[in-house]
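The structure is given below, and queries will be raised subsequently.
A single protein chain has been omitted; all remaining protein chains appear in their positions.
For chain A:
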Amino acid sequence: MGWFKRLKDGIQTATRNKKEAPEGLWYKCKRCKETSTMKELKENFFKCPQCNYHVRIGSEDYFGLIFDGVFEEMFMDLRSQDMLNFVDLKPYKKRLDDAYNKTGLTEAISVAKGKVNRRPLVIAAMDFSFIGGSMGSVVGQKIAMAIDHCRENRIPLLIISKTGGARMMESAFSLMQMAKTSAKLSQLAKHKIPYFSLLTDPTTGGVTASFAMLGDINFAEPEALIGFAGPRVIKETIKRDLPEDFQTSEFLLEHGFLDFIVDRKELRERISDLLSFFDV
C-alpha cells in the first residue's frame, strides 16, 4: 500500500500552460493516447507501437510501403475545375487552393506504377487529407486512365480507398464517376486482368458503392470504418444506438464483404503473394 493516493484523474494542466512539442517529432496515438517518436512510428509501418492502431497515411506512404523502391507517378497533370461555380460557406475554388497548399498534393488520388517483388503493379491510392478524399471528376478520370493503362499493358491494378465519398461540389458530375469507374472496371474484368481493392480507414459513400466494393479480391486494414451511409446519418435515421463494431473491417469480413483483413506490416508480402497467383 502506498503512502499517497491520487485524488484527481486525468490531465490537470490548463490548456494555456500546455507545453507545445515541435511538430513531426512525436506521435500521440489517437486511440491509446500513448506517445512514441515519429521514427518509431515509421519503422512500425505507421502503426502505433503500443496498440497497433493503423494511423491514416497518404498515397506516397503506401507507394513507399508496397513498391520495390522505385515507382513512377502517372497522370499528374490533371486538375479539378469549378464547373458549377459552387459556393457554400467557401467557394469550391478556394477549397481546392487550400487543399493544394495544405497537402502539397494535386488531387485526392495519386496513381503510380512500379513493381512488387519484381512483378508489375499499378496502384491508385486516395488521400483523405485532400478534401476528405472525395471523388470528383479528376478522381474518376485518373481511375479510368489507370484502368486503361492496366488493360493496354496487361498489369494488375490495386486501388487503395480512403474517402468520405463523392465530392458534393461537383454534384452530378461526382455521382456519374460511380458509373464511370464501375463501367471501366467491367472492361478490365473482361480482359481478365485482376483488380484488388484495399479499403482503409475511412471508406464510405459513393466510393464504397462503386469501385471499392468491386475488387476481384476485397481486403482491408484492421478496424477501418467502411460503409455506405455514415454512422451519424444512420443513427439519426433509426434513432437507435449502433452496435459496437458496426461498420468496421471486422464487421464487413464477418458479413461476407471482404476476403481478408491484413496488418499493414504484412501488406506488401500479401500483395506480392496475390500477384503470384494471377498469371496476367
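Please note the rule applied: contacts are C-beta pairs under 8 Å (C-beta built on N, C-alpha and C of every residue); 3 or more make two chains touch, one makes a residue touch a chain; residues count from 1.
By our rule, contacts and distances are computed from a predicted model.
*Asks:* Which name from "Potassium-transporting ATPase ATP-binding subunit", "Acetyl-coenzyme A carboxylase carboxyl transferase subunit alpha", "Phosphate transport system permease protein" or "Tripartite ATP-independent transporter DctM subunit" does UniProt give the chain that's left off?
*Replies:* Going by its UniProt entry, the chain not pictured is "Acetyl-coenzyme A carboxylase carboxyl transferase subunit alpha".
*Asks:* Check the options A:65, A:105, A:176 or A:261 and report the residue that touches the missing chain.
*Replies:* The missing chain is touched by A:176.
*Asks:* Consider the whole complex, including the chain that is not shown, and state which of A:112, A:144, A:157 or A:275 touches that chain.
*Replies:* The missing chain is touched by A:144.
*Asks:* If I consider the whole complex, including the chain that's not displayed, which of A:52, A:81 or A:103 touches that chain?
*Replies:* A:81
*Asks:* Give me the chain A residues in contact with the hidden chain, please.
*Replies:* 76-81, 83-84, 86-89, 106, 136-138, 140-141, 144, 166-168, 170-180, 182-187, 189-190, 205-206, 208-214, 227-229, 233-234, 237-238, 240, 242-243, 246-247, 251, 255-257
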